[in-house]
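Left out: one protein chain. Kept in place: all the others.
Each chain carries a letter (A, B and C) given by its place in the written order, and its residues are counted from 1.
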Amino acid sequence: MMIIMNPGASRSQIEHVIKHIEDAHLSPHVIEGIEQTIIGAVGDTHAVPTSLFEVLPGVLTVTRISKPYKLSSRQFHPENSVFPLDGFSIGGKEIPVIAGPCSVESRSQLLEIAHAVKEAGANALRGGVFKPRTSPYVFQGLGEEGLEYLAEAREQTGLPVVVEIMAVSQVEVMEKFVDVMQIGARNMQNYNLLRAVGETRTAVLLKRGLSATLEELLMASEYILSGGNTRVMLCERGIRTFETATRNTTDINAVPVLKEMTHLPVILDPSHSTGVAGYVPSIAKSAVAAGADGIIVEVHNDPTHALSDGKQSLTPEDFAKMVRDLKRVAQAVDRDLVSSK
Amino acid sequence: MMIIMNPGASRSQIEHVIKHIEDAHLSPHVIEGIEQTIIGAVGDTHAVPTSLFEVLPGVLTVTRISKPYKLSSRQFHPENSVFPLDGFSIGGKEIPVIAGPCSVESRSQLLEIAHAVKEAGANALRGGVFKPRTSPYVFQGLGEEGLEYLAEAREQTGLPVVVEIMAVSQVEVMEKFVDVMQIGARNMQNYNLLRAVGETRTAVLLKRGLSATLEELLMASEYILSGGNTRVMLCERGIRTFETATRNTTDINAVPVLKEMTHLPVILDPSHSTGVAGYVPSIAKSAVAAGADGIIVEVHNDPTHALSDGKQSLTPEDFAKMVRDLKRVAQAVDRDLVSSK
Amino acid sequence: MMIIMNPGASRSQIEHVIKHIEDAHLSPHVIEGIEQTIIGAVGDTHAVPTSLFEVLPGVLTVTRISKPYKLSSRQFHPENSVFPLDGFSIGGKEIPVIAGPCSVESRSQLLEIAHAVKEAGANALRGGVFKPRTSPYVFQGLGEEGLEYLAEAREQTGLPVVVEIMAVSQVEVMEKFVDVMQIGARNMQNYNLLRAVGETRTAVLLKRGLSATLEELLMASEYILSGGNTRVMLCERGIRTFETATRNTTDINAVPVLKEMTHLPVILDPSHSTGVAGYVPSIAKSAVAAGADGIIVEVHNDPTHALSDGKQSLTPEDFAKMVRDLKRVAQAVDRDLVSSK
Partner (left out) sequence: MMIIMNPGASRSQIEHVIKHIEDAHLSPHVIEGIEQTIIGAVGDTHAVPTSLFEVLPGVLTVTRISKPYKLSSRQFHPENSVFPLDGFSIGGKEIPVIAGPCSVESRSQLLEIAHAVKEAGANALRGGVFKPRTSPYVFQGLGEEGLEYLAEAREQTGLPVVVEIMAVSQVEVMEKFVDVMQIGARNMQNYNLLRAVGETRTAVLLKRGLSATLEELLMASEYILSGGNTRVMLCERGIRTFETATRNTTDINAVPVLKEMTHLPVILDPSHSTGVAGYVPSIAKSAVAAGADGIIVEVHNDPTHALSDGKQSLTPEDFAKMVRDLKRVAQAVDRDLVSSK
């Protein structure tokens, strides 16, 4: 940690900082510049908040040198994490495609879509049953009834299921029914929920918050990893910017940056990151070309009657075409799609 | 709702949209432009999602005309909501000041600060016991032990207490101990939590999310209001932008805009919206001048040893000066601070 | 154009709006909703600013239906614009790669890089001679001396040259020396400059401003196109967001969105959009996969001694590898790189 003093900081202020460094069991190193003094604090600064020094008189600013995340870092775990889901792996050379409706709306809707995406080459089935909706006045999901339909779809197709969890009270039923628990963007910093899923051994798909930095995304993953649950995949799903032509802005830089920062698998959700079905295939291809380890998309058998997110849902036909195209791009970057069972 | 068709939309696509409008029990009005056709859908569109039409073939975009929020709107409730807390009102001519430490750290720390802010003119005491921290490796709050200290501080000073709630499981203990439950920025769209506090009759201080629009803030308040809890105050606490000179960007426009959109009281938190104690008094004064109904700030008796947010905490002396200055600004805009008991 | 009235708008306010619509030679269409009245204004609204109606009493908001850009739109020119540069075309099936140093620093530096990028497969040479630098205290470019070196490099390699223009006074010398004039991000809305290059017949590479919407980028292109200069290519070079892990955020969505909005070629600059050489190849590949019509990157023979942008410059070796990889991705999306001469 580097503590940068104000240009006019006094000798006694500098000594005061040095004392605080020593009290924190770190060792101080003073550099006297022309305008300002800088004090390095060396040692295990991992759990030392910068605020400890920021508030001292004469301190201008404090810069953390070593990263505040640990279990998710490449330093801690240099090799890619590759972990098995039901019938395939994520994080390795092969790239899985997760597909399904935004919301489970009915038994027949779900089964129809499940078979269609399976046929088209999907490796896992997504479907929401507890829906985080901006308005309290619209469809909020089928709840546990939806989980039963998902179980049936899994039985019929063999596809593992990915479902968003919204509350600590849902952990138990989720553990029973789902293969991957998704933490949505709005809950990325719901720390009680992160801790609760960290206590389980169910795989987790952690979505980046709308205005979360990549470092904050990794800090959120630390809450899960530190509970002992190591099967965490990170998901870029678009960030909020000034641009209004698309629902969100796909931060494609996040793919190579995260791959450098962390060993965890990185997937991309072009449905949410664009908000428009017509742009989804282009962005899915760009994600694979950039090095993403997986793709998650919304598919609906009848987008014009979807109860949510119809605008950004692919039809099964468009999805099938996209999978074929993705395969070619994957191979062009020396990877491949997971071969469907 | 206005449905704007693509320039090349066909006659049958237009008729398809009209049929969907009628199915939603709305009445269609067609305007044929030179390049495009626009179709108005008139009726109670409050619970009709725009996605119902966005997904239809030939539709370019759908614009909502009437607002999706209702109970929080000026149309529903034209007059300012003024509601009592313990010993004073919020939303009227008098402006309360809420102050206290970021975190309750110990009994003696809290009591010392409570007496100091009371003396300086605060009308309510804030203090966190369950802390949402970016890192799992730092101080996470005293939990229920902290609530008991807050109860003691209230008894000694007569100040009502404002405490952040982070999980549905905390509702019961919160109802017992606190006067105002705060929903933090990171939980603004934690819908299960919003519903749960909406079921109580404890006042709520709802903070705007880091990247939430003002419309989304009002939609979040609808979750609480629709549960029957009408004592909701909204809090601007800074948004995330590209500027890094301050922790967040105070969106001062939010004050007059929210006062126009909603009847709910609007308060401002300059501690979080700037992140630097030295800027807090300026921004607090600007908020009162802009029309805010209250101010909430962090005060610490020893900011250099605070376990969290020391950098943005005022000393009791600086706080006392700020209150004196705020009173002058309040009077210059024909209001006043709440006179302390 | 749709004019949405306030819920409480009076009959005379509505009539006042209708009169203004007629005065603007448009025809009014009134829809009376339950809460509000909407008035459509039909006709050629292309040059009618929304502000004409926004300021009228009783008007809540005005929504433009037809786009304010025209010459750059797909409606005006449905087919892709494909236009020749020196020895190749842009906007068609083949994708050119433009490469070179951020700044021309010396004759030997430029010639060495020019030969290296030519060898590696580049189709055009970039190099700055008038540099827009945030600080007045650092290297500002070689000026016209640099243009002469570029001319020599073109003669030796056959590569057309792309150079940034910063002022109207540079138009004459630019027309003499360069094949493509680049308008930088900071000058995207320097309207005098846009008009001046619109008067020339030299091809233009127009970069998106740091916080410009895609619609604003097209409006800027209108300034050039309306001068009669039709050889305009648009360039996504990253936007400014809250994320600090990269210099800018590559808005990859811009590629499919622009391809839908406009017939102009769309290229991407991964050097500026990431700011880090290590991320450039991933993002270049993602751009080609998403449908970009070209790539422009910074290459330096000795990045550690570059006078500007060394951090984001590829070495000639890394560039050569990137070109080979791009070719594979291009073919995987049924396109190809321009074959080098």
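Convention: a residue touches a chain if its C-beta (ideal position, glycine included) is under 8 Å from a C-beta of that chain, and two chains touch if they have at least 3 such contacts.
The model shown is predicted, which means the values in this text are computed figures rather than measured ones.
Note on the undisplayed chain: of the listed residues C:Asn80, C:Asn190 or C:Ser286, the one touching it is C:Asn190. Across the entire complex, the residue among A:His20, A:Arg186 or A:Arg240 in touch with the chain not shown is A:Arg240.
By the touch criterion stated above, the residues of chain C touching the omitted chain are 46-47, 49, 51-52, 54-57, 68, 70, 132-138, 166-169, 186-187, 189-192, 195, 210-211, 216, 219, 222-223, 226, 240, 303-304, 306, 308-311, 313.
In the full complex, chain A touches the hidden chain at residues 2, 4, 7, 29, 31-36, 38, 40, 42-44, 63, 65-66, 75, 211, 240-242, 244.
Residues of chain B that touch the chain left out of the display are 211, 213-215, 239, 241-246, 249-253, 255-257, 260-261, 273-274, 278-279, 282-283, 285-291, 325, 328-329, 331-333.
Methods note: only the chains that are shown with their structure count from here on.
Chain geometry summary: the mean Cα position of chain B and that of chain C are 39 Å apart. Note on chain placement: the centre of chain A and the centre of chain C lie 31 Å apart, centres being C-alpha means. Residue numbers of chain A whose C-beta contacts span two or more other chains: 211.
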